[in-house]
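Heads up: the structure comes next, in structure tokens.
Other chains of the complex are left out, but the ones given are in their true place.
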Amino acid sequence: MSNMSKKLLIDVDCGVDDAQAIMIALAARNVQVLGITCVQGNTAVENVCKNVLRVLSVCGQLKIPVFKGASKPILGVPIDAGHFHGQDGLGDAPDPNAPGLELLQEEGAVQALVRIVNQHPGEVSLVATAPLTNLALAVRIDPTISQKLKELYIMGGNTESRGNTTTCAEFNFACDPEAAYIVLNDYLCPTYIACWEFTCRSKLPWEFCKDWLAQDTKKARFMSQIFKHSIDACKTKRIDTALVAGQGFIPCDAYALAAAIDDTFILESDELPVTVELSGTHTRGMMVVDTLDTLKKTHKATIMKKVDLEKFKQMLMDSLK
Amino acid sequence: MSNMSKKLLIDVDCGVDDAQAIMIALAARNVQVLGITCVQGNTAVENVCKNVLRVLSVCGQLKIPVFKGASKPILGVPIDAGHFHGQDGLGDAPDPNAPGLELLQEEGAVQALVRIVNQHPGEVSLVATAPLTNLALAVRIDPTISQKLKELYIMGGNTESRGNTTTCAEFNFACDPEAAYIVLNDYLCPTYIACWEFTCRSKLPWEFCKDWLAQDTKKARFMSQIFKHSIDACKTKRIDTALVAGQGFIPCDAYALAAAIDDTFILESDELPVTVELSGTHTRGMMVVDTLDTLKKTHKATIMKKVDLEKFKQMLMDSLK
């Protein structure tokens, strides 16, 4: 492994798009995945752990350590998400050869996150594609990690109050608003966010998705199986009305991962202070973009607006090779 | 007055853009202004009343009845807006010949609103370009007006959480969130809304504004005097950062009025259920667009997206002739 490789720590609620993100990371050159931390979100944390192990197994990378994290959001009230990714998070596709949970590390995800960042100060790129519970707990237990991280990439939140889960909130932030608030306010490293409206507007054609899945590889067959449920769900009225700019293939979590492994991926972005609404009736969990500088925050996030979709397609294609 | 004329009732917090809206109404053919009701907002309600009388005086229409309404929002906590339209709401331009408040009707604005709508069931187009306090009080005192109105036109609210007053709220809704909530939920007549982002995206060139004010008429000279303060304010950082799509002449209230007097003005719109966030830390007063149909409301508002700007320019030009 070259000195120049990027050190990635990935925090997931492994759903199908988390799987897509992980597989891009595993296929990337010059990327070292230090570990994968699991948290409840798309499905229960036990399922998340199992799903990550299945992905690693398909990719022949079971040596990457996997850690079990929070089984509940900060305030303890979970949201059911089974209608989209399936009850098990990976499309409820049978998998008789799934690895067992005995492969998990004994160390908890939050403790591992704190330890790994401290072991590689200034070097770790943290990619969070899930409710931010693990990250929030970690920074409360060890506030110093906020500045020891090299950078943070998040899939979550929204910029124009378009909700996909509640009226005004995106799924990852809606699942744990307090965690999102803590992360956006206490992680002071460079922070890049792939928000819901951005991912919708950066959708790929379903035609591309078809070609992508049609590759004659073990990984592509695995992806076809686990993705079927979500593809069908996209066509339902419930999901269709949530889409901002019409139908298409939107591998949400993969945008954050792609940005983390290729510094030239983001073509346009806004640098603005952000936070999260915690107490609204309709807006709880909504990301708040402080364009008026009302909050007088010094830290600003990089909000992705346009990315290199040709590079993205190539990363996706490579990830199933 | 022809049978075909539109019967308008206008509720204002007369500000400069309210004045622009009123003057469009007064210049329009086939429009009968049944009355103008005043409410605090851009300035104290006494100033609002005086400003309306000044506008009517300049236009030679002092026979239109003017009613004084609420001096406070529903919950009683006003927002200061002097930095934009000036402390007096009309640019703090001296006016030694301003008519006196003795010209106001004795009847209160809320009572007048209830009476007038009941006198012309199914015929009144109500245009509200202010905090919605008067409208909210009226519908609580007489719930039947909600269905006796022909239609309701509102300037206020936002669709993408872009605030111009607080982080996420537009001025008219931020001034009285409860009133906005009551009106959006209890007025069941056809409802058309000109929101903040829409007005920003429908801006006119400053060049047009210059030509508009350069007309050699008494009305144009009046407008030049009262508008100077706001034009200067637009160039300040505070206002500039609030603008959604860059600099330009944005006569907010006039869009709602134009839609009320010309049924062909609106070119594109969305029909969606809307409400208002009342309890958020950053989002109190934000308009909530329920794209996911979470609230199961049967009443939908027409949210303006694109209007006929050539017609708009013509209306504006005519209003100062």
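For clarity, chains are labelled A and B in written order, and residue numbers in each chain start from 1.
Simple rule for what comes next: contacts are C-beta pairs under 8 Å (C-beta built on N, C-alpha and C of every residue); 3 or more make two chains touch, one makes a residue touch a chain.
Quantities reported herein were computed from a predicted structural model and do not represent experimental measurements.
Novice: Taking the 2 displayed chains as a starting point, can you state how many identical chains form the whole complex?
Specialist: All together, the file's complex is an assembly of 4 copies.
Basically, only the chains that are shown with their structure count from here on.
Novice: I'd like the Å distance between the centres of chain A and chain B, where a centre is the mean of that chain's Cα atoms.
Specialist: Taking the mean C-alpha position of each chain, the two centres sit 43 Å apart.
Novice: Across the complex, what residues on chain B touch chain A?
Specialist: Interface residues on chain B, with respect to chain A: 159-164, 166-168, 241-242, 275, 277-284, 286, 288-295.
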